[in-house]
Structure formats: structure tokens, C-alpha cells
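For reference, the structure I am asking about is given below.
One protein chain omitted, others in place.
Chain nomenclature is as follows: A, B and C, assigned in order of appearance, with residue numbering initiated at 1 for each chain independently.
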Amino acid sequence: MTPALRCDGVWFAYGASPAVSDLSFSLAPGERVALLGKNGAGKSTLVRLITGLLQPAVGTVWVGDWETRGRRPEQLARRVGSVFQHADQQLFASSIRADVEFGPRALGLPRAECVRRAAAALSALDLEPLAHEHPYDVPPPWRKLAALAGALALEPMLLVLDEPTAGLDRALRGLVARAVAQRAAAGVSVMVVTHDLAFAAEALDRALVLDAGRLACDAPLAELLGDAARLTPLGLVPPAVAALSRALALPGAPLRAAEVARALASVARPSRPV
Amino acid sequence: MAGLTLADVRFWYPATERPALDGVSLTVAPGDVVAVVGAVGAGASTLLLVAGNLAPRVTGGRLEGSVRTAPSGIVLPTPWTQASGMAFSVWDEVAFGPANLGVPRDEIARRVDRWLARLEVTQVAARDPATLSGGELQRVILAGVLAMEPALLLLDEPTAELDPAGAALVWRLVRELARADERCVLVATSDLDAIPAFATQVLWLQHGRVRAAGPPADVLARDDIWTDGPGATTVAGLWRQAGLAGPVPLTVADAVARVR
Amino acid sequence: MSGRHPFTLLALAAALPALAWTLPAPWGPAATLIVALTLCLPAPRVARTAFFTAAPFWLFLFLLHDRATALAIALRLSTMIASFVWLVAILPPARLVEALVSAGYSVHVAFLFAATLSAVPALRARAQRIVDAQRCRGLATRGGPLTRLRALRALALPLVLSALHEVDERALALETRGLSAGTRRTPLAPPPDLWVERVARWALVAGCVAAIVGRVLWRV
Partner (left out) sequence: MLTSVTNSLRNPTYLPFVVVQVLVALYAWFAARAGLFRNLKLAVPAGLGLGILAAAASTPISYKIFGCSTSGGVTLMTLLGRKLGMSDLVACAFSAFVSDFGDKAVTFGLVATVLHALPKRTAARFPLALRSIGAA
């Protein structure tokens, strides 16, 4: 099965020093990856290479069986749905529904298909009640979700999200996690650039760590998130769920809230009769 | 007594019928750090604007009830809108506030260097603010407000643009500020896990009204904050999800103590 | 030269073109151009910019007019371009803002000037980000006039809406940082203003007035 995303020895440099050097990895359909690294490690460069905004100097980026070289972002948008930082600044339609429809309509899809996709994307993020509102008449966190819905509406094979949970509260982060899980279950591969390790623990499986443009680590999140020693140099801190899991040495080092709660119950209950 | 006192405050934004604040009473003494929590649109940001004498004075709208406040400084969650636009170096950006207050130049220099160091942004002092990352700019803006030595500090999602290490630095600083400099701090935040470490009080707002107020151990341990509110710390949530009884631990350390 | 008071630099950069247009051609504008070029020479980059900005005009003018008229206009234009390019290179906006503030101009005047300068690069960067983001959701930017118009709309609207929406937050930020505190602002680095420079400035103004009066009398 061809991977949703594959990088083969990818190099890119803005000036003299390479921003991204010799990157090789691949994402299977349905896989959920956290892209971690300090500022300037090359995360946004990689995102721009995947979306076609940049072309690799050396090496190739494959989205399914499409090579990004020679294809423009508006063509790759059929397969790559991306949400950048400050995505709420790109909204402009008179209602959130109309803005979410912008992507499908720009791809030239038939009217009915655009309406269906927009409705599906809006309900995936509980945005239906606000669908008629003007994007700038709703609080910024909801506007950020509307931008995410715009990418979901493209129904791509690969989602690339840059800090999708920045500025969102627990409830809205839960909506993003649910939408990511749903899309992944349907075979979409998801890459999320994030510092929010609580979200990563809940919604993602694997971690790709960039350090000065190189792939420093490619490991399951469970292995990385409990290990403060490996996170600190990246400016990251183990999320509470991983810290608790490790502090109580819960069997299997679970990360998802449900699993940790079950393990916690088994560890705590016998010593404290209810 | 310096500090902040709100008595039955109601506030409407211009051209809106529903009040953003609907009868809020609150007292904050120097040294207090109040974490304001609530769903998006519950009124936390508005409370900070009212406490900072910015609403209705700058935002417009209508206010009822009484507000007694101290000289204050506010930091909004969008650092790119908070830069003065008049400073072409980070040093000048931090000096912008005190300069406008007419503080003598040598005192400005002392303050700027002190706050650049405490926010760990001394290394970008000569750079143009427009070239900074979101996280660096957020700390520069915070330094710029702190350099004005406000008696009341208002922080609206101060860690929105920061990575966890940057956020930990800001939360540590907030606790030190309140205790050492006898300052009042009001923080609107959705980073519930950090609250036990820096807050002396928690204020839970819902639809512009105070749903609960008190020390973190009380407010964050309530059951209805989960069912009908923004929830509490992750550990409290896991403890509740595990169906365990007894006083709810808020932090990992609490939980470890309870289980051992 | 760069150590001089900003107002002196401004006066010089304004006087040269004024003299160029008032002194009779061709020796008048030729003299002012030589002065402007000597100012630019120490910085090769400035001299190069001035040259490449002015060069096309010489070509156009000699196409349009007879030799004498073309020469006169070309010399005057080149003086203006050279002195202005020199001013922009030698006078960092921050120093001009400081000079305005310490000369007692209201901080709002200085703010309006500086804020516009810093807003331009910021909005240009945001425009680029918005275009990139729109292209990543299918917006075609190359193609027929209809496509380009639709692309323009998908860039201009979000740029204006997001900027307008931030007006409140910017106003709050300036308010909390004491911009309208009413107290007299402390200049951070007041440029030293020697009496010599003040005299030089008045001399330049007097020179321009004399040139204008001379031109009117001489022409009459």
C-alpha cells in the first residue's frame, strides 16, 4: 500500500545553511504523527515542502503517488489539507459555512458535493450552530476551528496541521482530537506540528523529532513522552498524563486518558477500599 | 487597601443585548494571584478589561456597578497586535511603556535590563521586534508591561504562544511577582494544569456570572466543574474517570501521595 | 555625517531638490547633483541604488524632449532621487522618532509616522502568509483575468478584515503602555543638537528662499 507521505533524502536551504537536511521517512495511511522540535529545527520548512509551497533542492517528497516537484500547492490541495499558524487570518466569507466551502469550490467540485463536504466538516467539529455566523463575529478559538474545518472539507488523504490547539481550551482541544481520530480511522494520515503534548498523548501515535533540520528521532509517542530527559532539550515537558503514568509505574505506560484511568483504578483501588 | 474591588458589575459591549458580565463581585488583595477560568465567551477576557479600566473607557459599551482598581497593565493573547509599532529594537519596545510614563532615563535602563533578564530575552535585545518568533515576542511584550511596574497585572492567556518551557517560566514568574512585589495578578487561562502551581484563588465564570470562587483545592476539586464547566487539572480528571473516591488530587505529586 | 541631528539631515535632503528646481539650469541642478552624489559616495550601496533609480529617467527624458530641457529635468530629478535615497539610508526611523519626541512634537505625530513604517513590512508578510494558505486550499493564482481577480479578492478581503479586527487589541495595547498617559514622554536617545547644526539648518532655508526670490526677480 503506497504510503500517504514519503520523504526521500530531502534537502532544502533558504540561504547557505540547510534548513532541512537528508530527511527520509514515510507515513502509512491512517497513521497519526506528532512533528516535534525546537523553533528553527525545520518543522515549518518541512510543512511547506509537503504542501508544495517549497520545492526540495535535493530528494523527493511523495504525496501518495504524486511527486510534489512540479506541482503547485493549489493542485496538491486535492490530497494535502493544511492548516497553518494564525489560520484564522485567512477567513473572509460572510459566513463560516461559506468559508468552509471555499476549498471544495476552488477545487472545482460540483455544488452539491461542496455543500455535503462542508456540512460533514462542520459537524465533525460541532460548528453547525455557528455555521451562519460571520467568521469575525465569533470568538477567536471558534474561528480557528472554522479554519480547520476548511481543511477537513478538502477530504484529503493527508492532513498537515501546524499548532491546531494553540489558544484552545480543553473542550475545543477535545473536538480537534475527535476529528483527527475520525479522519485517521477513515484512512487519512495526519501530521501535527505541536508543543501541546497533552493533545499529542491523547490523539497521536508516533513522534518525529527534528533537530537542526535532521530527523533526530522517530519513535512511538508512548516511549518519548514519559522520558523528561529526552524532552527537555526540545523545550518540551512530559504532559501530566505521561508523568502520572511514569510516577505510578502504571503497567504498559498507557497514554490515552481512558487507559490511564483504568490502570490508575486498578493500582489505587486495592489499597483503599471504597 | 490597594488592590481590586468589583461590586455587582454588569457590562455590555457596544451594540449587543446580552451582558458580557452579569453581576460579578470580586476582591483581590496585593499578593493574590487569581486564575479566571471558564468556557470561551464566559467573560474572562472582559473581566480583565473591566479590571484594567479599559472597558468601557477604550472598548466602548455600558457598565453598571462599581469598580475600584489600581494602576494596571494588561497583556493580551495576541503578541503581534501588542507591539508598539514605534520601537525598532526589543530594548526600545520594552522601554516604550516607562518612557510614556515619563520615567527618568537611567531608571528606564535599569528596569528594561532587569525585565529582559527575568523573561530570558536579553539575547534578542537588539533585534527588531518584527523578526521575533511568537514565543519571544510574547515574553518581550510581558517584559514591556512589567517594566511599567503596575500594581495590578492582567494576563489574558499569557502562554498561548509559548512552548511548555516558556510557559513554565511565565507561571514561575507570576508566582514570584505576586509574593515578592506585593502585586495583584489576574490571569485568564485555559492551562488548568498550571493553576495549582501559581494561583492563590480560582474564579470560575459562566455566562458572565461567578459560578464559584475560592482556593484552587476547593474550586478545582468540585465535580460540577467537569460536568458543567471547563474541567480541572488532568490528574483530577483521571482520578474522577477512574471512579476513585475521597479528596481529589490535583497534581501528579498529590496523586502519588494518595496512592502510596 | 550619520551622527548629525535628524532635522539637519532632513533639511539638507529637502534643500538640495528645492535648490535644484529653483537655480537656473544647467549649472544649478548640476551643482546640487554633485553635492547629492558626494553625500552618497561613502556608501556604495546607496550610490548604486540612486544610480539605478535615476538612470531610466535620463533615457525617457532624452526620448521626450530636446537636449537642453531633458538635461535640466534629468539633473533635477537625479538630485531629488540621490538626496532622498541618501536620507533613507542614513537616517534610521528610530532616530527621527526620537528627534521628533525630544523636540516636543506630540508622541502621536511620531507614532503615526513610525507605526506606518513598521506596519508595511508586517502587512506584507501577512499578505504572503494568506496567499500561501489560500493556495493550500485550492486557490489558483495564475490564469485568466477572472482567476486573478478571484485570487485578489481571496487575498485582499482576509488581509483587511483581519487587520480591521485587530484595531481594538492594538488600541488596548497602546492604552495600557501609556501612549495617551498625558505625561511628557522621556526621549530614550535624544540626538545631540549643536547650535552649529541649528545655524546650518537656518542657512539652508535662507538659501532656498534666496534662490526662489532670485528666480522670481530674475525671471521678471
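Criterion: contacts are C-beta pairs under 8 Å (C-beta built on N, C-alpha and C of every residue); 3 or more make two chains touch, one makes a residue touch a chain.
Values in this document were obtained by computation on a predicted structure and should not be read as measured data.
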Touching the missing chain are A, B, C
Contact with the hidden chain, among C:V85, C:L172, C:L188 or C:L204, goes to C:V85
Touch assignment to the omitted chain, from C:V109, C:A125, C:L164 or C:V196, lands on C:L164
Out of C:M1, C:L112 or C:V205, the sole contact with the unshown chain comes from C:L112
Where A:F92, A:W142 or A:F199 are the choices, the one touching the absent chain is A:F92
Logged for chain C, residues touching the omitted partner chain are 21, 53, 56-57, 60-61, 63-65, 69-70, 73, 76-77, 80-81, 84-85, 88, 112, 116-117, 120, 152-153, 156-157, 160-161, 164-165, 167
Where chain B meets the chain that is not shown, the residues are 13-16, 60
Residue positions on chain A contacting the omitted chain are 92-94, 134-137
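In this text, only the chains that are shown with their structure count from here on.
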Most remote chain w.r.t. Chain C, using mean C-alpha positions, is A
Taking each chain's mean CA coordinate, chain A and chain C are separated, in whole Å, by 44
Per the C-alpha centroid definition, the whole-Å distance linking chain A and chain B comes out as 28
Chain-centre distance (mean CA atoms) for chain B and chain C, in whole Å, is 41
Contacts from chain B onto chain A in the complex sit at residues 39-41, 77-78, 133-135, 157, 160-161, 163-166, 168, 190, 192-193, 230-231, 233-235, 237-239, 241-246, 251-252, 255-256, 258-259
In their shared complex, chain B is touched by residues of chain C numbered 92-94, 97, 107, 110-111, 114-115, 118-119, 121-122, 125, 166, 168-179, 181, 183-188
Within the complex, chain C is touched by chain A residues 48, 51-53, 72-74, 76-78, 80-82, 84, 86-92, 102-104, 106-107, 136, 150-151, 154
